[in-house]
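Shown here: the complex without one of its protein chains, the others still in place.
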Amino acid sequence: MTGSSAPANGTKPKQYSYYPGCAIKGTGIAYEESLLEVYRLLGVAWQELTDWSCCGAQAYMTVDAGQSCMLSARNLRIAYQSGSHDIVAPCSACYLALRKCKDYVERYPRMREVVGDFMPASDLQAIANVRVRHALDMLYVDIGPSAFRARATRPWPGGKVACYYGCQAVRPYSEVDRDGNPMRMDELLEAVGVPVAQWPLKTKCCGSSHTGTLHEVGVRMGYLLLKEAVRRGAEAVITICPLCQFNLDVYQKDMTRSTGESFDIPILFLPQALGWALGADHRALGLHRGISGAETLRRWFAGPREGASDG
Amino acid sequence: MTAVSSAAKRQPVPEGWTPRIVAFFCHWCAYSAADLAGVDRRTHCSDLRVIRVMCSGRVDPQFVLDAFAKGADGVLIGACHPGDCHYVDGNSKALRRFVLLRRTIEALGIEPERLRLEGISASEAERVRAVAEAMSERLRALGPLSRRAFVSSAETASDPNGEGAHG
Partner (left out) sequence: MADAPRIGVYVCHCGANISATVDVAAVAADAESLPNVVAARHYTYMCSDAGLALVQADIRELGLNRVVVAACSPHLHEPTFRRALASAGLNPHLLQMANIREQDAWIHTDRESATRKACDLVRAAVHRVALHTPLDIRKAAVRPDVLVIGGGIAGMHAALTVANAGKHVYLVEREFSIGGQMARYDKTFPTLDCSLCIQAPKMTAVRTHENITLWTGSEVEEVYGHVGDYRARIRRRARYVDENLCVGCLQCVDACCYDGDLIPDAFNMGLSGRKPIYLPFAHAVPTVVAVDPGSCLNFTRGGCDRPCTDVCGRDALDFDQTPWVEEIEVGSIVVATGFEPFDARKATEYGYGIYPNVYTSMEVERLINASGPTAGEVILRDGTRPQAIGVIYCVGSRDERYNPWCSRVCCMTALKLSHLLCERTGAEVYNFYIDMRAAGKGQEEFYQRVLNDGVQFVRGKVAEVCDWALDPSEEGKLVIRVEDTMTGYVRRVPVDMVVLTVGMSPRSDSDELRRTLNVGCSGDGFYRERHAKLAPVGTLTDGIFIAGCCQGPKDISDSVSQAGSAAAEAIALSVKGSYDLDPITARVVAESCSGCRVCMPLCPFGAIGYAEPGGKCEINAALCTGCGACVAGCPSGAIRQGMFDDAQVFAELSGLLLGAGSGSSGSASGRVPPAVSLQPSAEATGSALR
């Protein structure tokens, strides 16, 4: 897949390597739809990485860091060879795996050896030139709040939102945003007129890694997040990671069951909200896909006015 | 990263070969940093041999050519960072000479990467280690310096013990 809408003036825009990762193609499809829609509206040129493979994140990293790193190195090499040296990963787990790979190869001779078994030394050196970008980092730094403010055409139809950054985007590398009280997502959303609730749990673990094994523990961690978000006046939570989004979205009934407190709030992706402000169609942004808070989403985005154009 | 494409004829690397690097370190910054690397026990390759000079501005281009002629596989000049020179701007004098010298050695058939100039402040012990390792790694890739091409011309140019025989 590629996307480009080169400006008429003939200057060639910077092209990004787009690395979707597995979650984006599955449960997080709305993230991809909305991000690429935002790119289309802003004229961002991108090219999906040819023949990309698993990033090696999550459990793989803990079982065999070398093999995991090798997978990421392979993807970085493809990005380098494509000539588009900024690789954008919307998924925080992918971002971290790719970023870690670069760091480990640079720092640890042993890791260079392991990965070096799979590729020539020149390729290993080449990946040092690839810049690993999280989608938030790219949207904030390369486009920026003022550009979004200038392009925003549609008011926010909903209530306050809480920005949830999750753990992997900001830790251990504080390149996407600082690890304590990150603000970039807040700033982007405020720029397009979305009211933001401030809360202290922006980077607290969502429990995603636990829901498969210690389900009750994982669900409780998600519950603490949503409870506090609601207490601070948020009616939706905006995320930048398909794993966080999934975890907070699909287990709300379990939360209600285990605590007796009723939860049904939408969990959105950042580009869904940004794309809305830019005037995108609600289906093009995947705003019809959420599990929880479906009623709220319909009320906000597919009201009579929007519904008419939807048909 | 471009592949090395130099005029130098590549020699087969003899077994057990290690690069010989002559380092001219200024007394105030680079030499102090090298001492600090020792105090901190920052273990690194033993290819570097340091010659202390008061200032990187003292490094006569002849020193560098002579080092190559006498068997060095690489020459490193360790200077203060810009603005840090104990003698105001000796490091910028070294930089000017370095740029010309790199061209000169290339003309002599020596890969320019064999000569490096690095700013190393007195506190940067880690940098000494990193630079030594990086340079050694690079030289190991390049192999021993082939001296056939230039030794005769360089030897006539440098007359180490004679006074006033430069130029």
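All chains are identified by letter, namely A and B, in their written order; residue positions are counted from 1 within each chain.
Here, contacts are C-beta pairs under 8 Å (C-beta built on N, C-alpha and C of every residue); 3 or more make two chains touch, one makes a residue touch a chain.
These numbers come from a predicted model, not from an experiment.
Within the complete assembly, A:N181 is the residue of A:S122, A:T153, A:N181 or A:T259 that touches the hidden chain.
What chain A contributes to its contact with the hidden chain is residues 178-181, 199-201, 224, 228, 231. On the side of chain B, the interface with the absent chain consists of residues 11, 14-18, 20, 22, 28-29, 31-32, 34-39, 41-44, 46, 49-55, 57-63, 66-67, 70-73, 83-84, 86-90, 93, 97, 121-126, 129, 144-148, 158, 160-161, 163-167, using the contact rule stated above.
Criterion: only the chains that are shown with their structure count from here on.
Taking each chain's centre as the average of its CA atoms, chain A and chain B sit 48 Å apart.
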